[in-house]
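A single protein chain has been omitted from the complex, and every remaining protein chain is retained in its original position.
Labels for the chains are A and B, by order of writing; each one numbers its residues from 1.
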Amino acid sequence: MTFTGFGASAKRKEDPALLRGEGQFVDDIHLPGMLHAAFVRSPHAHAKLGRIDKSAALAVPGVHAVLTYADLPEPVRRQTLPLLVPHPALRQPRMPYALAKDEVCYAGEPVACVIADSRYVAEDSADRVEVEYEPLPAVNDCRAALEPGAPLAHAGAESNAAARFPIKVGDADRAFAGAARVYRERIYQHRGGPFFMECRGAVAQYEAPTQSYLLYVSSQGSHRQKRCMLDLFDLGDHQVRVVTPDVGGGFGPKGSYYPEYANIAVAARLLDRPVKWIEDRRENFLATHQERDQYWDMEIAVDADARIIGVRGQLIHETGAYVPWGIVLPWITATTVPGPYVIPHFKLDVVSVYTNKIQTTPVRGAGRPEAVTTMERLMDRVARELKLDPAEVRRRNFIRPEQMPYNVGIIFRDGRPVTYDSGDYPACQAAALRAADYEGFLGRQTKARRAGRYLGIGISNAVEATGLGPYESATVRVSTSGKIVVYTGATPQGQSHKTTLAQIAAEKFGVGLEDVTVVTGDTAAVSLGIGTFAARTAVNAGSSVHLAAMEVAGKAKKIAAGMMECVESDLELADGNVRLKSAPDVKKSLREIAVKAVGTPGFSMAGGLPPGLEHTAHFTPEQSVYSNGTHVAEVEVDIETGAVTIRRYTVAHDCGRVINPMVVDGQVVGGVAHGVGNALFERMVYDENAQPLSATFADYLLPLATDVPRVDMVHLETPSPLNPLGVKGAGEGGTIPAIAAIISAVENALAPFGVTIAEAPITPQRIVELLGEHALGRTR
Amino acid sequence: MKPAPFVYHDPRTIAEACDLLATRENARVLAGGQSLMPMMNFRAVTPGHLIDLNRIGELSYLRVANGALEVGAMTRQRELEFSTDVGGRCPLLHEALAHVGHRQTRNRGTLGGSLCHLDPSAELVNVTALLGGTLHAVSTRGGRNIPFPEFAVGYLTTSLAPDELLAGVTLPLPRSGHGQAFVEFARRRGDFSIVACSALLGLDARGNIAGAAIALSGMSHAPVRPAAIERALRGQKPDAAAFKAAAAEAAKLDAAGDPFVSAGYRRHLARVLTYRALEQAAARARETAHG
Partner (left out) sequence: MGDARTIAVTVNGRVHERTVETRLTLSDFLRHDLNLTGTHVGCEHGVCGACTVLVNGRSARSCLMLAVQCDGQEVATVESLAKGGKLNPLQQAFQDCHGLQCGFCTPGILMTLTEFLRDHPAPDEAAVRDAMTGNICRCTGYQGIVDAALAAAKRMRETRS
């Protein structure tokens, strides 16, 4: 039997159904009598909401209802959507109502909900809803929003500042006062979004006999969706069940609770019919959470040997119209800046700013790519100023492995001090440079320049907090069929949980993966759960499955020992049986043991054992665990057109021990693709009235197969001491250092022309602008 | 994003289609659907009548006659792509097609559809301008031939009357011995070009430029044939100096800017791509002369 336990590149259980087109995504769900929703959305980024005339809309044949704020039931109307992560720094937290009440604050904010026989008819009707708007000045830019006299994103607010907070270690101002070498860098990092291939969607059903709701949501955490429903609708725990089916990508924003889900729940109850809403791509551009803009204004102080004395600066972060995740995103960004370097003095003043655009929440990388980009730009600057090899500057500042666990001195968003648990940063960079043939690059670059071609190389290092708590749930149950089921609150969107978690469980029982079924994202299956985001599942769910499976395997042996009248230590688990090590034919099947474990009516449980062959674990990490990586990008820039081609891309990656190497590699390469997108292509463009101008895939460019390079990967493994598996998160490591490496490489290619880059993404047009006369090339 | 309701027609002959166009209000014709269907899905256009041309066999033909390619309006881009006639007589059309969308779009997209949609950056429109194509329009009132410059009148606007149908295009084939080139700059493979430049260069017995044709698209609402630049090239040696001079003039052409791409960048690309297109066309002209 092929080994499929921990560490095996086991083929995925998810694949056969998905490959046959038998996936069950939310739009594949058909319930009898189901109706369809479409939303009327504000065309204005900021306006007072006036009268809404539904009469023409209701007259369209096949329309069942048109809901506005006034039609929402009392608990939903009374309160705004739940703020998921409150924080005292949020001076004026703003959250939306399920439908706009009297003000709209971003183009695309839902104003009315139409329910009809089909989506086609619902859209016909939505076109006929007449809404009075009184446009108000709109806030388009988060930096301008802080200027005196700037319009307010929310009418009547005291300012556009949602929150201000400092992150600091040591005394940066005093350290800088004495420093001889201080360099300043300003970086502008543009808005972008997740742009999963499957748009958002949900189906809501109200069951009158039990007065309860069943929701299918394309989400990243069923339990969070349920909790928001309970809060918003004022319901009992037994009145909501949320099931997340197959999900076509999430990357963060499917973890939020959105107004559309509340609306279809209201409609389902009102009409006593199931209601489906599927986001179309135009809505996706308007109404799904995005990430960034960020303006960074930073200084680094170094000594004569390029050792960092301190880093300080300001971050202006755009939160958009509301703050569903509080200040989580800017907080993660700010605390990621120090990275793998020893920085005795650090100060970052962060302000999170309201604008009239869709909210920003964590998107793959969750603010960490921006931090790494900033820190690595500073390191490149130091190298340039001191005329040192950029790799050497980094080497001189690394935290050394013997300094682990290393307390950075700042507090992470999990409330705990940022303490790197393990990692060998110098070895990681060295491995990446070796694999990238960094030594040979100068020769390649010189040769190319003689032929009029411009190559560049860029390095970037990142340390990322992963495995965020508070926990994940896992119930491991051997059912009376003898098969094993793992129920977990983890809610995958492509991360292969149904295979990786099965691998962990199967190994404990000595069975094949086909004997273990992993059920994810169903609030009825397991009572507590958090979800899949922030590269947390291997640590949390993996550890919980491990602990629960160990417990159940132990119990199986105990019960078997009683049944076989022997000692537990004489027994082993293999092939679906518990058998005598010395005489493998003497065995009890898991099925028999499970049947024994559920008891027989009338008889007491033998040996005073608690019933059932199952156990639920909630691994609770003490703190995040820190993965790290080094990326090396080698690019060619066509100075006449500004086109950038990535010639070679190398990743050295350390996410501790690895459950399934094939899956981790896939996560890294997939993450690099997001990085390529953010570095070179992805840019949400708005006009001065905060109107989104990039609202289709023709304007907002996602990287294609011809844009993403093959990734050469080197794996390092420094296990984490903080969980039983020694694992760390792997979902975002491909993205986090990528933008910095690519930008750095482009700048290196353009070094002969004195071009420096202070923005992401960097586009061909911008490169040509920065090159000035030099871009004329052969046409000069 | 579902289309608004319409009345659907699928005529079998040109005459039926013309009749429908003449008699139905707010009618639009559907060719390959690669441009119109997205607009309908966005409800950016909401025709009351949709006249599907896909079942009219007589609109689909491809033949060489009298030194020209005669192409029916509904001829699929795919057919042009795989035609040996086109490959042999007009390789630049194949080069242009390699940049047109993707396999899926070329399987359905048509030459006529691309011409009538008249996207400023469409490669097939560029080539039609370069070759000096003539468009054949028909209606219940009869037929007429429209030279390309009279066809493209504004942004996404042709000179076809509301009751007229494009039936076909005549594309004069480049003379053998002419060097041909098509170069473009796009952000990603298959994307609309930001700027494209196609060129035809004929050399005389001494190896100097006897004639030049250049079409630059992405600058204005339709491809530009910069007559002054074409004239200035005549008689010149096909060398870097000539290309640079032509390129510098190309950078002075009017260009439109938008929030995504500036006018300045377009002009810059016009310069760079004109140089590259002329250089390539000259090299190929020399090859053919010596071959």
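Keep in mind that, in the parts below, a residue touches a chain if its C-beta (ideal position, glycine included) is under 8 Å from a C-beta of that chain, and two chains touch if they have at least 3 such contacts.
Just so we're clear, the structure is a prediction, and the values are computed from it rather than from any experiment.
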Original post:
Which is it among A:410, A:518 or A:708 that touches the chain not included here?
Top reply: A:708
**OP:** Please pick, from A:23, A:73 or A:401, the residue that touches the omitted chain in the full complex.
**Re:** A:23
**OP:** From the listed residues A:501, A:571 or A:672, report the one that touches the chain absent from this view.
**Re:** A:672
Subject >> For subunit B, residues in touch with the removed chain >> reply: 1-8, 10, 33-34, 37-38, 41-42, 50, 52, 54, 78, 101-105, 107-108, 188-190
Original post:
If you put the missing chain back, which residues of subunit A would it touch?
Top reply: 11-12, 14-16, 18-23, 25, 27-28, 30, 120, 194-199, 246-249, 251, 280-281, 493-496, 662-663, 665-666, 669-674, 696-698, 702, 704-706, 708, 710-711, 734
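As a convention for this text, only the chains that are shown with their structure count from here on.
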Original post:
Roughly how far is subunit A from subunit B, going centre to centre by Cα mean, in whole Å?
Top reply: 44
Original post:
Which residues of subunit A touch subunit B in the complex?
Top reply: 119-120, 123-124, 127, 280-282, 640-641, 643, 681, 685, 687, 693-694, 696, 698-699, 701, 703-704, 706-707, 764-765, 768-769, 775-780
Original post:
How about subunit B: which of its residues touch subunit A in the complex?
Top reply: 1-5, 42-43, 185, 187-192, 240, 243-244, 247-248, 259-262, 264-265, 268-269, 271-272, 275
